[in-house]
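Okay, structure first, notes after.
Only one protein chain is missing; all other protein chains are in place.
Chain IDs A and B follow the sequence of writing; residue 1 opens each chain.
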Amino acid sequence: MNRIKLSKFIKQAYKERYLYLMTLPGIIFMILFRYLPMGGLIIAFKNYSIRKGIWGSAWVGLENFRFVFTKNPDFFNIVRNTLQINILELFFAFPFSIVLALFINEVRAKKLKKFIQSTVYLPYFVSWVVFAGIVIQFLSPDTGIVNKIIQIFGGQSIPFMQEEKYFKAIVVLSDIWKGAGWGTIMYLSALTGIDQEIYDASKIDGASRWQTMWYISIPGISDTIVVLLLLRIGAMMDVGFEQIYVLCKPILYSVGDVISTYVYRVGIGNAQFSMTAAIGLFQSVVGLILIIICNSICKKLFSKSLW
Amino acid sequence: MRYRRKIAVSDILIILLLISFSFLCILPFWYVFISSISDPLKLKSGDVRLIPNGFSLAAYKAVLGEMRFYRGLGITITRTVIGTAFGLIIQAMTAYTISRKYFSARKILSKLIVFTILFNGGIIPNYLVVQRLHLLNTIWALILPMLFNPWNIMLLVSFFAAIPDSIVESAKIDGANELVIFFRLAAPLSKPALMTILLYIAVRHWNELMDGVIYINEERLKPMQVFLIELIMRSSVQNMVEPTENFVSVLSIQTTAIFLSCLPILLVYPFIQKFFVKGIMVGGIKG
Partner (left out) sequence: MRNKRRMTMLLMAAVSASLFSGCGAATSGTDPSVHEGESNTGSEVEPSAGERPKVTILTNLNVDTEGKDVNDNDYIHYIEDQNGIDIELINEPSSSNYPQKLNTVMASNEIPDAVMLMGDTQRSDLARLADEGFLLPLDDLIGDYPNLTANIKQAAWDVTKHNGSTYAVPFQRYDSSPYMTFMRRDWLEALDINPETDLVTIDDWYNVMKRFVEEDPDGNGEADTYALTSTTSGTHFTNFTFLDSFGAAKAKYVDGELLPNYILPEYKEWLKFMHKLYEEKLLDPNFIVDDPANLWDKVTSGKYGAFMWFWGLTEYQSLGYDRTELVAVRPPVHEDGSEAQYVYSSPDRHMMAITTDCEHPELLLKLWNWACSEEGGIFVYGGLEGKDYDITNGQIVVRDDRKGKNLGWRQLTLGVQLPKVDEEPIYSIMAQNFGEQGMDTLALSNECGGYNDLELYCPIFSELQKYDLTKPVQEFTDKAITGAIDIDAEWDNYVAKWRQAGGDEKIKLSTEWYQQSEYYTGE
């Protein structure tokens, strides 16, 4: 039985030999620099010691996980913050880039379009350390622009960076400000792939711009949207470290401390390698489950998927 | 022949919104630039101004006056050029093969690739692999690990999948093999996507810091970002430890570093934008 399968496989492989050849370098590097180091994840089940190495360290089973989930009273809070921020980002930041790209696409004046395209991605290059300084300055109770505007309308100055209820919104909004423009690049390049004739035909049929966007542009870039969406969902348990680290001061820990800042404090700061690996594994597994579920949903609903 | 619409209210609205957002995006960048040429003695943290607070090129002198900056720049340019060229080819080829629906290994390969997006071994295992491959303290440690990028690959797959099967079929009938189809057909048709990924890879290489810290010990092989971070670190410590006539505040160095870091990419991007031309797809395959 197996011999037949094997010979069938070899025949097929020979038929597709060029394809295999083309993916060979990718596969080699994938194995070398992704799968080989992945073996290191087993330290999540061990008590890793640098001296004993990855193989020599003692097994502790699920002890690291147990500790993180039960012995840290704040862990639930930290996970909740991570999820909340990510869900907000999913609902606001993710579509914002798409809408922005669609709008840019609508601009007909070439020079204006180029100007807009060349400026919106600029904040992406400003590091969070400096960008946070700008955000904090904007929101400053005495001198910040936002509060000055509030005062003009007769309101009271609000210390935004000290109050818990504003923090998550500040995170998402500043993320949009910084990254939305950069995020449009992929969508814009996808939009160029839509046949111009379809647009022309729809205009002749009298379609409004909004109808064009909804029935032509969005479906036209839906492949890209789905890929980015699924990958985004896979990262649901992870919020970028740098942004939170510079924006969240101790007074806001209860709403702002996320998994990555916790890992930075204890995992990296205290050299808790095994615990870091365990938390990372937890994040990855949750992401995997979410991707698998959403991938199936996308397949059924839109017949688009990652695999 | 294009049908021209009159200028509608929605046109104006969109343009206004976009222009406002554009200015909002220019602002932080402008602030960075202005801060970098302001007098470090007068520069206040977060003080977002439109014109410089005094004029001084001290920060630029501090950065550009050091031999190590240029050495670092050389390393960064090298790794970016080589890494981007090879990275793009490898990632594009892999994405193309996965996009071929008839490829028998398609599904399993996609799953393997997505899996690597989610699961990461961590800093020490990655370091050990690089060490065992004798790549430590070589420029290859900065290039090879980044050649495979699963995120870019999955993005490219969707683009390659959009190429009509009919084109590919007719090329096959003409006797072309997959390699030829890829280089002569698929790649040229996917220029916008490839250029975008090229930009992604290049920017990533240019700004990458940690691999330079962990994999490189020798000063002369350290990429530019490592030097810039070092400069920032030093100025914050230095100012605490010793008085100096050439006081350069941390913020001055930070903003100068940011500005110098993104300048090359800013120069490259307009060229890439040229490839974002509408309607590249050959329309004549219908019916």
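To be clear about the criterion, a residue touches a chain if its C-beta (ideal position, glycine included) is under 8 Å from a C-beta of that chain, and two chains touch if they have at least 3 such contacts.
This is a predicted model, so every value here is computed, not measured.
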Missing chain: touched chains present in the view: A, B
Per the touch definition above, residue among A:V172, A:I185, A:A235 or A:M275 touching the missing chain: A:M275
Option touching the unshown chain, where A:Q151, A:S208 or A:S254 are the choices: A:S254
Per the touch definition above, residue among B:A59, B:I113 or B:L144 touching the missing chain: B:L144
Sites on chain A contacted by the missing partner chain, in the whole complex: 21, 24-25, 28-29, 32, 36, 49-56, 67, 71-74, 136, 140-142, 159, 161-162, 249-251, 253-254, 257, 262, 265-266, 268-273, 275
Positions on chain B where the hidden chain makes contact: 41, 44-46, 65-68, 86, 89-90, 93, 123-125, 127-129, 131-134, 136-137, 140, 144, 179-180, 183-184, 210, 213-214, 217, 219, 229-230, 233-245, 247, 249-251
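We adopt the following convention: only the chains that are shown with their structure count from here on.
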Centroid spacing, where centroids are CA-atom means, of chain A and chain B in whole angstrom: 16
Touch list for chain B against partner chain A, complex: 2-3, 5, 8, 10-11, 14-15, 17-19, 21-29, 31-32, 45-48, 90-91, 93-94, 96-98, 100, 103-107, 109-122, 124-126, 128-129, 133, 144-145, 147-148, 150-151, 153-155, 157-159, 161-162, 177-179, 182, 192-193, 195-196, 199, 251, 254-255, 258, 261-262, 265-266, 269-270, 273, 276-281, 283
Complex contact set, residues of chain A against chain B: 12-13, 16, 18-23, 25-27, 29-30, 32-41, 43, 50, 54, 100, 103-104, 106-107, 112, 114-123, 125-127, 129-131, 133-134, 136-138, 140, 177-178, 181, 185-186, 188-190, 192-193, 195-197, 200, 203-204, 209-210, 223-224, 226-228, 231, 234, 273, 276-277, 280-281, 284, 287-288, 291, 306-307
